[in-house]
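To start, the structure itself, in C-alpha cells.
Of the protein chains in this complex, all but one are displayed in their positions.
Presenting subunit A:
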Amino acid sequence: MTGEITPGVAIRLKKVTKTYGSGNGTVAAVKSTTLDIFKNEFFTLLGPSGCGKTTLLRLIGGFEYPTTGTILLDGQDIASVPPFRRPINTVFQNYALFPHMTVAENIGFGLRMLKRSRDEIAARVDEMLKLVRLEHLSGRRTAQISGGQQQRVALARALASEPKVLLLDESLSALDYKLRKEMQMELKSLQAATGITFIFVTHDQEEALTMSDRVAVLSSGEIMQVGTPHEVYNRPANRFVANFVGETNFLQGRGLNPDARGTMIDLQGIGAVAIPTKDTVAPGALVNIVVRPEHLRISPLSQEPATQLTGSVKTVSFCGPETQYTVELSNGSGLLLVRKYNTPDENPSIAVGDQVSVKFTPNTAQVLPG
C-alpha cells in the first residue's frame, strides 16, 4: 500500500505491462502504460481488436495480473488483489448472467456475497430494477428475456453493490443499431446519476466520441493519445489516431520557409498554403496534411486559377443526412473522401465522372509528421 492519494484520481496505472508466454514466444499485450482515470468520469478505451484495450480492462478488473507496474485505486495498490476483493464491477461483453438464477437473483448476487441482510438486498434489487426499468421481469430466468433486457440486467447487477469503478467490456456491441443508440444515452445518464467512474471499452469510434468525457486511443498495446473526444477528433496526435477516429484524408506536403502567415506547406497540386501548427516544420520535411471529409467543399470544376484540388468523381453515395463522394485527384496523389450535408430541396448536381474542384479552409487542416 503506497498510500499515494491524489484527489480526483480514481484509477492510476503506473508503467503497467502485460506479456503472455515466455522465452521467444513472448507477446506484449500491454506495453508500458501510464494513465490516470478521474473520479466521476466516463472514460473510454478505444482501439481496433488486438490493441490491448480489453487486457487493460481485465487488469483493472483483476482478472489478469500485470507483469510489471502498479495499479492504484484511490491511492492503494490493487495490482495483485483478486477480483472478489476489488470494489470494481464489470459488465461483460456477453453479459455473463447466471442462467440458473432469476433476474432479481442475478442483481442481488453481489450483495448476497457481501453478506448484506435479506431486507437490504431486496430493497436494493427493487431500486436497481426500477433504475433499469425492468420491475416487471424480476422473476424471469435470464434466458427468457431479450438481448437489450439482458444488457440492462448485467448493468443493474454490476451497479447494485455501488462499486467505485464500473468496467464495461464492449457491452453494447451485441445490440442492434437502434437499441445501441438508446443504451448509449442511457449509459451516459446512468453515469451522471450514479457518479461512478465508468471505464468503457469499444472499437466503435462513434460510440466512444458520443459517450465519453475522455478517450484513450490504443494501438498494439500502447496508448496513442488521451484526450476529450473533441481533442482526439480535431487534434489527432498522430496518423494512427487521425485514421482510426473518424474518416480522414491525408495529403502529402513538404515544409517551406515560414513567413508572416505562419507555417507554410507546399501542398502537391496547390502550392504554398499556410496551416496553423503547434510544432514548427523544418523546411523540406515531408508532412501529412490531415483534412476531415466534412471540411472539404466540392463543386463543379470552374475556371478559377490554380490553388485548388481538382479531380474526377469516382463514386457518389447518398447516406441520408449527407452525401459522400470519392474523388480521384488529377495530380495523381490518390483518392479523396468528401462529405457534403444534404438540404431537402437539393438536386444531385454532381454525378460520377464529373470533373470537380475540392477546396478546404487551411485552419481546419492539421499537419502531422510524414
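Following the convention adopted for this analysis, contacts are C-beta pairs under 8 Å (C-beta built on N, C-alpha and C of every residue); 3 or more make two chains touch, one makes a residue touch a chain; residues count from 1.
One rule holds for everything that comes next: contacts and distances are computed from a predicted model.
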Identity of the absent chain, which is to be given by its UniProt protein name, from "Lipoate--protein ligase family protein", "ABC transporter permease", "Molybdopterin synthase subunit MoaD" or "PadR family transcriptional regulator": "ABC transporter permease"
Per the touch definition above, residue among A:K14, A:R157 or A:R292 touching the missing chain: A:R157
Candidate in contact with the missing chain, chosen from A:T26, A:S80 or A:N94: A:N94
Hidden partner interface residues of subunit A, rising order: 61-63, 82-85, 88-90, 92, 94, 96-102, 105, 109-110, 113-114, 141, 157-158, 161
